[in-house]
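Removed: one protein chain of the complex. Kept in place: all other protein chains.
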């Protein structure tokens, strides 16, 4: 528990660039042979001429003890799921099993070259092949590409597939429909694929407004990108109708399955009528986020869309597994090689460990956790549950701190900082955009009921404190390594400092 | 760097015994087979009768996320070499290379059963065989036993060898000489082996008083246990004379080589005249301390003493390595199986990585570090360097805070706590016993000069602060997870609480 | 009922589900799905995994069994090139990125509680900035190939032009990726052939393609064939026409050669895999992305950026900056759709570079240079044309065998050696192979490659 007395560690740890001792902890593997080799083949600088850089690069050199201490100290000033609840909505910060880390670092994975012969990697290929089948089964699709390195890359893949599908049929469809509650990557990906983004408003129930949808559909409609349950945690109960409408208009349905966590093993996007799905292996399938990545954004497709998946796909012939590079209709290649293997392997371990029944139970529990939290929040003043408060949420729930803000001036952002002060990570805030002062909360299946209770209690306390002394709340956080960060200074053109090099050049007056 | 603003994390983390959720993260490997097996062989409780315990034991059950968070939080309230300097004198807190951890956890070591056939563990036996040769070479001895699990166990081994050696020669020698500067384990081990301990005082130069030694030697003298360089960091420069005297009196010389760090590769105990040596692999050879263990306390012997080493010893015949259990004179067995393999393997990695020249350079640097610190402390008031301040120290140095204490009332213990407040671990204090207000400081070869400078500076600041406001120093620490711990309460018969069970029983009035 | 712990290990709430449902006010968990059309609810859980939950130990055994069907090349490591080579991964670097605080953190949206993570990423940016001598570095793209595509897209935004001229020395898979990513933007991609003698982009070809519609010139140096290009000349050509110069570089080579920032590159991208990430069958990688200090460029920078600032009490602090470029704020007008990136790999790379230091990097690059040159020489001695290009090379080099390389390759494999990359794969002359030789290859490894090649050539000559 964080407890009332929680405080985070604080180290005045210099930047690695400021380290004094220009030594080195790295040992050059066969370095003692270099003199002999140089006698045989000569020195690089004698051959490189004008290419040669002369002096060595300006990089700090740390001994091993310095390196390990540096990062140990930085780690003590960091906070992940291993430290406590991180109920960032839309992010599915579930526990990352240690056994997955252990197995993904097995030398029989870690030491494989991507271009070594297929007959020497049959074990890994079998894993990838099986994983693809499993993910297809879970989503209700036909085939998947493991290539996209993250959800957004999966979206781009899907959007490009939709684009090419229509082009191949000689149709010029350049509009992509995206609900106003959608994740920012949806419109961004659609735009990258060359689409004009048409925003579809939500109705008063927080789901897609069918009237608006009908109005938006046309012969320019390439498709729609949907998340279901949506970012409010609400299941789009009119999904079958939506699918019918879009398909009837000649459009395709793209499922943003970044977060399948409320429905995996219970409902399948394929059955809802979606043509393409991407999955965030680093959310639903418990591969860690790593402070921002790596992830894996598997894309699955159904029917005619399968041909458009990026290549290579993994195939099996008898006992042999291989990469199939044939590409008649495919959009090409979304990244070099095959995908982010380590996270994919972790997904394999996760699914193998839980099996269908376990995945389903995990999804059910994620939903129970969300609704348990909602039950605990009943009667807590200052926060309101917009859109159909009686309807059960699935993987997440979005509260609005508008009442609190109105009453005390304390914003969702302030609430977030006050949570930090209690050793609890803040929820996602100010998203989705359709909710004012949004607090988007997702506990996932792996959070304990005890922590969910503590979280509701903390929100109650903060609201009380806000009513008592709002300025106190606005001074939060105090118990984190640093106090509230100066965002204006950080972003101001005269002070913005994206690297130590900029800092140093500016100090010398060398920066325009 | 710790820096002026350092503070350690604080979590109000409940005891694991207080955890609510009686669930479980452990998965029983083939648990799903158990019902079938029970149908075949019956249930244990039906067979165990009166042995059966009935209810399950009272132990908390944590899910994996709870477990990992619990220990992550406890880790944030802990401090080892990875966090910063730990210059505990006599403890040789050097950096523990990560590659050693990696290799020691290789399944080809970790999954070996100690009683599996020797032909299936030839690789590991070769490592152990080589390690023995290397340690014999480093100490200048003939053979070594890898069995003792720590330094103190090595001392007991050595003392028992000395005892048996004399007995076998029909001599009744029951006195073991131990200098007053010796580590506490020396007299304790000698006593465990049945010796009467005779304390030899130090002379004004901090080394063995030859007069006193001569006076103590007799036909009852079994031997002497010496550390050289001694715990003051001073080399016993009359060691050859000491050896002659003891040998002439019929005694043996035991070398407490817990800490060979100032002389490895430079001087060898075997050449000094020692008959038996123990080594602390977890000090000199960079295997980690683990918060108190495990270690490995290899014992080496010379000449006739070899026969007394505990068995089995590792042997080689041609290409084959095996354990030799023959034991004509040997003292028996000091523990089950062969020793603490994991730390031994780490020592192997360390020695292999550095080789003779590297070990020597490490020892030289350890000594340079000590004397650099002494140089930095020149002129820092409040601390004095007893015994021959001009003589170079080796692996460590002992200061006395007596002047500071006299002047301000601030003790060595207070200085220690004030160091903690700066994010620096305290030295060993109040040891060796012959120095008042002792601060025993050992940076080892792996500390950076920059941290040595910071440490000297911190001691200077503390002395200044003590002169300015001693009561402030006495309030330290404030920046650690907790403030000064109440040792009286901890040890008082009415409040002493060695387990949660005692706490609970006492609360229920069930404790006498 | 599952055996003990099978669900509660990762889903602790199951042990209190009943009580939680009561509090929620439903009697059955499926009531929480009452808004889902009935016909969509699966009648039973999907058939995935092994039919039932597995214990941790069973999973270990399953994986152990299947992974035993892979062949690991450790002594010697693979000689296979292709923009992804075996390199030393220090144990300390591995340890650092396995720590839960970094591993299990999300993007540091809440700066105050994630200063360590932010500092680590800021350091990554700073180290790459010092390495490339380009001032602005984002907190990572997915890999070298997608970073290249993003660079092209960025150049198109900056210049508002649509043509991208690419050196034929670019990695063929990068080119494929570029084509895919630029599909939606109606880009015109033109490839400037390389000179078959020198192995570098033909200057004529390049200048003939670059014009006033060109957004970017993309040159890889060293290129796919291991050969250093004349980046300065290419930059001149590009700049003359108002285009940006994008250099794809190899990070370790910067221990020896001039950094992109000194060659006139506006954007430099790289695959960061050599910086301590390991092989991992091709992923995760690390898309290094650096640009010159130029507000016009900064505004169009894709990806996340960490900046140095101060806290309310004046302490140094770090936070995500210039977020208005990103998708979660700017949505369809964002500079990229990227959000999840390769942060942990960026930390690994930063730790790696800090561990190595500048002098160390120079020594390491020299060692790689020496070894790859020694290997080329040894292969030449055995009757292989290596390298086939006259341009200076680093780490990778192209060799031409007397006969189709695949048969030699099979012979090498039989001797426990994973040889070069048969360039037939990319539709080239079947006699060509791309070798990668790094610091991991000892002299003895190289000698054994050479003698195995000699033997293989004898056998294949006999056989053919």
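Should a chain be cited, it is by its letter among A, B and C, assigned in written order, with residues numbered from 1 in that chain.
Just so we're on the same page, a residue touches a chain if its C-beta (ideal position, glycine included) is under 8 Å from a C-beta of that chain, and two chains touch if they have at least 3 such contacts.
Just so it is clear, the structure is predicted and the values come from calculations on it, not from any experiment.
Hidden chain, full complex: it touches shown chains A, B, C. For the options B:109, B:210 or B:380, the residue in contact with the chain missing from this view is B:109. Touching the missing chain, out of C:35, C:193, C:359 or C:447, is residue C:359. On the side of subunit C, the interface with the absent chain consists of residues 3-5, 55-57, 61, 64-65, 74-75, 88, 90-91, 95, 98-100, 356, 359-360, 363-364, 439-440, using the contact rule stated above.
Touching residues on subunit A toward the chain that is not drawn are 5, 21-32, 34, 61, 63-66, 68, 72, 97-99, 101-102.
The definition used in the following text is that only the chains that are shown with their structure count from here on.
Between subunit B and subunit C, the centres computed from C-alpha atoms are 45 Å apart. Look at where the CA atoms of subunit A average out and do the same for subunit C: the two points lie 19 Å apart. In subunit B, 5, 21, 63-66, 68, 72, 97-98 are the positions where the chain touches two or more neighbouring chains simultaneously.
Counting only residues that touch two or more partner chains, subunit C has 2, 6, 9-12, 14, 16, 52-53, 56, 90, 92, 94-95, 100-101, 315.
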